[in-house]
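Rather than the whole complex, this shows some of its chains in their spots.
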Amino acid sequence: MPRITIKAVEGRTVDQKRGLIKDITEAVVKNFSVSPESVAIDIIEYTKENMAGGGKLFCDK
Amino acid sequence: MPRITIKAVEGRTVDQKRGLIKDITEAVVKNFSVSPESVAIDIIEYTKENMAGGGKLFCDK
Amino acid sequence: MPRITIKAVEGRTVDQKRGLIKDITEAVVKNFSVSPESVAIDIIEYTKENMAGGGKLFCDK
C-alpha cells in the first residue's frame, strides 16, 4: 500500500493533476508490483512565499 | 513526544476535529504511556482534486 | 480516506502499536464518519538523537 505525497507550487490545472496521478500510479504498479487500488496519493500545494531553495523564497527569485 | 499528522479531505466541522483530537490524544496516552501534554497533532486538509486513490482524483470518483 | 502518520521515539512493542492503530482507527471512524477500511496509518520511529524539543536532542535530556 504505497502512499505518495507530492509537494509543488500551486497553479497546476485539474487536468495536469489528473495526468500526474495516472502516470505515477502506473509507475508504482509497474515497479513495485502492487495493484492500482493500493496506491494512495496526495498533493500539497504551496504559495511561492512558502517554498524555498538555496536560501531564497520562490517569490523572491 | 509523539507527533501525529492527519491528512483528510476538507469539510469536517470544528466539532468533528475537536472530537478527533481528544480521542486520538487519549489513544496515544493509553497505548504509548505518555502525558497528554506531550502529544502534538496537526490536520492537513485537501480539496478533492488534491487527493487520489487507485489512480483517480477524488473529484473524479 | 484519512491518512495518518505517527512519529515517535523507538521502543514500543508490537502490542502497543497494535493497540494504538486499533484505537486511532476507531477514533477516525467515529469522528469523521468513514469506514475502517479507508483509514491508513504509518508509524515513523526515531532514535533519541533524531528527535528534539526545546533546542535539545532527546538523547541529551
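Going in written order, the chains are labelled A, B and C, and every chain counts its residues from 1.
The rule is short, and it goes like this: a contact is a pair of C-beta atoms (placed from the backbone, for glycine too) under 8 Å apart; a residue touches a chain by one contact, two chains touch by 3 or more.
Fair warning: this is a prediction, and the values are worked out from it, not measured in the lab.
J.: Total subunits of the complete complex, with 3 given?
T.: In total, this homomeric complex is made of 6 copies.
Definition applied: only the chains that are shown with their structure count from here on.
J.: Round to the nearest whole Å and give the separation of the Cα centres of chain B and chain C.
T.: From the centre of chain B to the centre of chain C is 11 Å.
J.: Compute the distance, rounded to whole Å, between the mean C-alpha positions of chain A and chain C.
T.: 24
J.: Could you put a whole-Å number on the gap between the CA centroids of chain A and chain B?
T.: 20
J.: What are the residues of chain C that contact at least two other chains?
T.: Residues 1, 3.
J.: Spell out the residues on chain B that touch chain C in their complex, using ranges where they run on.
T.: Contacts found on chain B: 1-9, 12, 16-17, 19-20, 23-24, 26-28, 30-32, 51, 53, 58.
J.: Name, in rising order, each residue of chain C that touches chain A in their complex.
T.: Touching chain A: residues 1, 3, 40, 42 of chain C.
J.: Show which residues of chain A lie in contact with chain B when the two form their complex.
T.: Touching chain B: residues 14, 17-18, 21-22, 25-26, 36-37, 39-45 of chain A.
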